[in-house]
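Of the protein chains in this complex, one is absent; all others appear in place.
Moving on, here comes chain A:
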Amino acid sequence: MLIRTFSSECIKLRHSYIWIVLSVLPIFSVLIGCANYVFNRGILQNEWYSLWTQVGLFYGEFFFPVLIGICCAFLCRFEHINQNWNSILTAPVPIRDVFLAKLMMVGLLSAVTQAFFLSLYFIAGKWVGLISPFPSETLGWIFRGWVASLAIGGVQLWLSMRIRSFAVPVGVSICATLIGLGLYVNHLGMFYPYSLLTIGMGVLSQDSLAMMEHVLFYGMSGLFIILFCISGIRRLKKTDIVA
């Protein structure tokens, strides 16, 4: 049933043009980051790693969490309009699957965005003439970024289900991202989903994570995903829907 619910989410997104939003922001990040790298090549001498700091900074720190917020608000918008919550909750579908299908869709969209960003990064590196081999760590950053995006997706889905407005959950994601930056600076990033993205994608520090940090990263990401899934599903089951 989960697969069928997921495919219904795919159908809902078919003519939505959300892909324009998902592609514009990474393109912009890479363009500006690339230009900054080219203009400051004298200081940025660590080839692929330096380019990553430039293109990844705005993408990982601001755009990607907000993109996830936009995706979640968009997925819930379908249900908030035309009393669709009533329809979906009276359909013969387990409520758990309704939430999980939406989270899976967020995961798919963020995976596509990450893959697109990775290919843009590779093209940008070749375009600016980097000759050293492509760093294998990049795949780890992209994967960890995706895992952290699921944790953020859980929080944002929970918020977007509660708040009927489209803009407010997105606004909250912007605020939460900025708070996350402060927590990261104060070495508390592991305990906050929005900072996990900064840590996972290595946008501010490319030092590889120690074994314990890896365990903590995946453990905390998993914890946030489970926590917000339970909370979201419980809310759908127990609370009256305002349609």
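The working rule: contacts are C-beta pairs under 8 Å (C-beta built on N, C-alpha and C of every residue); 3 or more make two chains touch, one makes a residue touch a chain; residues count from 1.
The definition used in the following text is that contacts and distances are computed from a predicted model.
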- Message: Leaving aside the chains you can see, what is the UniProt protein name of the one that's missing? Options: "ABC transmembrane type-1 domain-containing protein", "ABC-2 type transporter", "ABC-2 type transport system ATP-binding protein" or "Aminomethyltransferase".
- Response: "ABC-2 type transporter"
- Missing-chain contact, candidates A:Cys34, A:Val66 or A:Ala124, resolves to A:Val66
- Missing-chain contact, candidates A:Ile123, A:Leu139, A:Leu178 or A:Leu223, resolves to A:Leu178
- Absent-chain interface as seen on chain A, which is shown: 16-18, 20-21, 24-25, 28-29, 32, 35-36, 39, 58, 62-63, 66, 70, 73-74, 77, 80-81, 164-168, 170-172, 174-175, 178-179, 182
